[in-house]
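Left out: one protein chain. Kept in place: all the others.
== chain A ==
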Amino acid sequence: MLQLDHLSKTYPNGTLALDGVSLTLREGEILAVVGGSGCGKSTLLRLASGLDTPSRGRVLLDGQVVAEPVARIGMVFQEPRLLPWLSVAENVAFGIRELPEAQRRARVEALLGEVGLSDYAARWPKELSGGQAQRVAIARALAPEPDVLLLDEPFSALDAFTRIDLQDHLIRLWQHHKRTFLLVTHDIEEAVALADRVVVMKPDPGRLAAEIPLDLPRPRLRSSAPFQAAERAVRGALSDALRREPQRTILN
C-alpha cells in the first residue's frame, strides 16, 4: 500500500520540518497521525499527496514512486476549498470530468446521498455551513474512487457537535468504500474515535515518537472505559514525546 520511506523535508528558509519519517499504511486501515502544531504532520501529508517533494526519502504507492499528485491518492484539506463558482454537484464532479455523463451523474448523486446533502446539489458553496462544505469536499475527494484518502485536520475548523457528526459520516464512508485513510489531526479524541492505529509525532524537527494500535470495536462509544483508556494512552505518549525534548523543559 502507501509507504513513506525515510521522508525528510527542509524548506527553502532552512527549516527542517520533517526528519526521516517512515510509515507504512496497511490496506483498508485508518491511520491517524497525532501531534502538536509545528511537528511536521501537515508537511508529511503534503509529501504523501505529491503536492510537495521530499528533500530526502520517497513516497511509494505499491512500489511506485509518487512524485506528483496521482489519481489513486485523494486529499481533503483543512478548509473545504470548494470552487465557489461551481454548484455543489459540480464541485463533487470536479475530478471525474473524463467519465461519461450518466456515470458521472450517478456517482455524484450517490456520494451526495452518502454525505446527506442530496437536496443541496444545485446550491452554491456560499449557501453551505462549514460542516456541509467539508462534507462536499470529502465527497469530491472520494469521487474519483482513490485507493488512499489523505485528510489534513479536516474537522479542526468546526464546532464540537458538527465535528462528531462528520467523524461519524467519515466512518460510514470508510466502511462503505473500504479505502485506506491517512488522517492528520491534533485532536486526540478524534484520532481514537476513527483510527485503527495512532502514530504520535514530536516536533523540532518532526519525527515519529510512538505508535499505538487501537483494537476498539466499532461503533466506538466515546464515554466507554476502553475508549477513554485509549485516549489516555495517546495523551501520555504525546506528552512523553514532548518531555523527551531537551529544549522543552517546562511542561504543565
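The criterion applied here is as follows: a contact is a pair of C-beta atoms (placed from the backbone, for glycine too) under 8 Å apart; a residue touches a chain by one contact, two chains touch by 3 or more; residues count from 1.
In this text, contacts and distances are computed from a predicted model.
For the chain omitted from this view, which of "RNA polymerase sigma factor", "Glutamyl-tRNA(Gln) amidotransferase subunit A", "ABC transporter permease" or "Cytochrome c biogenesis protein" is its UniProt protein name?
"ABC transporter permease"
Could you tell me which of A:Leu51, A:Ala67, A:Ala106 or A:Ala229 touches the chain that is not displayed?
Candidates A:Leu51, A:Ala67, A:Ala106 or A:Ala229; residue touching the omitted chain: A:Leu51.
Identify the residue among A:Leu16, A:Val70, A:Ala110 or A:Ala233 that touches the chain left out of the display.
Selected residue, touching the omitted chain: A:Val70.
Which one, A:Gly20, A:Gly36, A:Gly95 or A:Pro226, makes contact with the chain that was left out?
Touches the omitted chain: A:Gly95.
State which residues belonging to chain A touch the missing partner chain.
49, 51, 68-71, 74-75, 77, 79, 81, 83-86, 94-95, 116, 124-127, 129-132, 144, 159, 161-162, 165, 168
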